[in-house]
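Excluded from the complex is one protein chain; the other protein chains are retained at their positions.
And then chain A:
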Amino acid sequence: MGLKLQQSQHHHSVAVKVNEQMGTKRGYTFIQSNRAWLPKFLLLWVVVMAFISAWIYKKMDADSKVRREEVLITMCDQRARVLQDQFRVSVNHVHALAILVSTFHYYKNPSAIDQETFAEYTARTAFERPLLSGVAYAERVVHSEREKFERQHGWTIKTMEREASPIRDEYAPVIFSQETVSYIESLDMMSGEEDRENILRSRATGKAVLTSPFRLLGSHHLGVVLTFPVYKSKLPTRPTVEERIEATAGYLGGAFDVESLVENLLGQLAGNQAILVNVYDVTNSSDPMIMYGHQNQDGDLALVHESKLDFGDPSRKHQMICRYHQKAPTSWTALTTAFLFFVICLLVGYILYGAAMHIVKVEDDFHEMQELKVRAEAADVAKSQFLATVSHEIRTPMNGILGMLALLLDTDLSSTQRDYALTAQVCGKALITLINEVLDRAKIEAGKLELETVPFNIRSIFDDVLSLFSEKSRNKGLELAVFVSDNVPEMVIGDPGRFRQIITNLVGNSVKFTERGHIFVKAHLAENTKPMTEAKPENHFNGGLDEGMLISGAGHFKTLSGYEAADERNSWDYFKHLVLEEELRYDASINMAIADEASRGVTLMVSVEDTGIGIPLIAQDRVFMPFMQADSSTSRNYGGTGIGLSITKCLVELMGGHISFISRPQVGSTFSFTTVFERCKKASYNDTKKPVAEDLPSGFRGLKAIVVDGKPVRAAVTRYHLKRLGILVEFANSVKIAASECGKNGSSCGSKIQPDIILVEKDLWLSGEDGGLSLRMFDGKQNGHVFKLPKLILLATNITNVELEKAKVAGFADTVIMKPMRATMVAACLQQVLGIGKKRQPGKHMLNRSPILQGLLCGKKILVVDDNLVNRRVAAGALKKFGAAVECAESGKAALKLLQLPHCFDACFMDIQMPEMDGFEATRRIRMMESQANEQMNGSIDEDSASKGEWHVPILAMTADVFLATYDECLKCGMDGYVSKPFEEENLYQAVAKFLKSNPILGS
């Protein structure tokens, strides 16, 4: 119980460890640990991306605005420059005109210019002054010269209002004018406020001057007037203002019709429609006067550019103000770019989020799976515990049954009754082994199955298996037979339990799926058949069938029962080769066997042939898969789980062989497998042969028998069993032949081949009605003789009462042997018939291993360590029974004291749970002690240690716990094995046999 607890704690700690691992794994994944933050991360991402796209939008928008402004500036400046240039050109031209007037009007005498010339000249040069609507020349006339002037020209000086000019200091009447402005001729320019100021300013500076904008006389357009002074005489290089005024002869003026002219000018430039241009006179900065453009402030007020205009008059300042017609359009590019960026980022964010969520989900699933795995493993542990418990519970009542059977066997029974009782006992034992096998299945699954290596008798294993199924096969009317080739060694070393399990599985399957015909188990050495199988495959698979058909005819095949089998290898055509060869090589094989001692491996080939329903072709490739039956109806009809074959395959492979099958639906299946056993060593063979060899009575040696059987395979099987009893066998095809042979021999040669027994197959006897007759004849002949009567025995698979009666009448008074035949059963029958041998020793069968154990343990000195007095006594008693000298110790400490080196114990059985020092601890200390001693020994006497081996007393744990974990722990602390407590003979034997083999001290 304590161990169980420890174990469960162990499991618990495993689970905890797994959890820890999971925990650390959980810690490593960043996403998993921040799963709650994921939506927030997403939101944050979206917000940040929104900000970034807004910023992008702003930046692009600002860029486009700057570009717009630059365009505006460029356009505005261009316009201003063009306007300015044109203006300058016009001004220069007016300047030129002024020089022209001064040259031709004043320096020439008489004047070379009159109104006509001036008008024509100015008209023809008007293209040079596109900005000027017209030019005119006004002469400076002082008041004193007014009359003279008026007389000379024939008109009076008029004011702007076209009235006769009032008296002033001086006048500036227009004398020459371009035709476009001819209406101003004779008007006094000094009468207009603007003009007068202009005139005064221009003659003082000697440069062109401009008026502020005003409505022009003719067109009523806004305009400015340009005035240029014309000097009479050449001026000094640096003239003063007085000198200039003095020298002034007149003024040349031109009117700029700014409005229309600028309109024309701008119309020629590109982008006219886009921008709005205003030109201002800003001489008086507080009150700018508009020269061109609309006063009302429409258009885009946000973006305005001012360009300075220099029209060549330093006293006047002009500027051009440009702005766009329309407000700045929304920047679609920026908007789209920003929006697309946002959308892409949103998608990227969503994808990342989705991926993260997926990772979280996958990891969750993973953890869930891990948890489930842990739980499943726990369930597996629970399962094996359950199996252990249940099997224990079943074992107890089974012991009752076996006990009662043992009692029954003790009573006086007829041979049949004895056979039944023995069969029941064997079956009961098989059930217990089966339960153990169920336990072993868990071991196979865990890969922890260990094969035994003990000597055993192959033939008796086959007999046992057959007896298991004898009842079933009899009920079904099946022929069940086994044949083991002679060259198969009697004893081999291997795992009898597993071997039996394999055969039981295969035969069990065959019995289950066969309704008629036979089941034939055949074993031979694989080496023998190799050349033949290689030489004859075509025959089997191609020609074999036809041949069989031809020879046997009418559906009779030369198989055991006459039914067709899937694999022809067991049919007589093939089988006789084996038998013949065996006979030929009989002597050789003995020699060979001796020669082969060195090569210790024996490869056994076993085939189990049936004539059942076969395996459907579709299902053939999944036959060895666990829980797979041919189809679902199979389990309905025949029961079973379908796990048997998979276990069988595992076991065969563990034994170093392989399994295969040939199956034909509705014909039958043949499963064949190979296993590798060790040959029994000569020495151990001699030691163990007697106790382990099947106890077949030797009283039949030298007897002669005639087997009457038409079917050679079946006859060979019968002979095989008889041969094992030491009986010489002859064949006869019919009763007649047997009788004649017997008679001939009996009469002429006397004792030569006088048969003691005649075995007749039931179907042969029944088929020939003459059989009965000839039997009588046979009897008669015998009666006439002095020799003892040969015993007549009928061989039958099943027999009805009527047939039995008939048989008795026919002369088979002696007995009927019910098949399947087994050597022991045949022996029992013959004993009854011939009266040879005595009743078998009761109980001997049950303890058939005791002698070996005795051999192993006899004279050995064994230490039993257990704190429990009763346990100690029982263990000691059990060991003593097998001849061991037992000493006891009641604690680990006492054991340590007894095992101080050197000691003479051959083995130590150690209880695990003891107070103070438990078995594990004690073992550890013992091993430590031994290793120290070994080191010293190795140091001092090399040869001795090499030959004698080292100190290593085999320590076997005694435990009530049957779990593997305990076993592992035992091995870990240096124990050699364990026996279950309370002792079971089988178990004890296994444990002891193991360390006996591996330990030279015990072996010597």
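By definition in this document, contacts are C-beta pairs under 8 Å (C-beta built on N, C-alpha and C of every residue); 3 or more make two chains touch, one makes a residue touch a chain; residues count from 1.
Criterion: contacts and distances are computed from a predicted model.
When the listed names "COMM domain-containing protein 6", "Vacuolar protein sorting-associated protein 51 homolog", "Histidine-containing phosphotransfer protein" or "ER membrane protein complex subunit 1" are checked against UniProt, the chain not shown comes out as "Histidine-containing phosphotransfer protein".
Taking the complete complex into account, A:406 is the one of A:126, A:269 or A:406 that touches the chain left out. Touch with the chain that is not drawn comes from one residue among A:36, A:167, A:802 or A:870, which is A:870. Only one of A:109, A:237, A:285 or A:396 touches the chain withheld from this view, namely A:396. One chain of the complex is left out; on chain A, the residues touching it are 1-2, 5, 395-397, 399-400, 403-404, 406-407, 410, 843, 847, 866-871, 873-875, 877-878, 880-881, 911, 913, 915, 960, 981-985.
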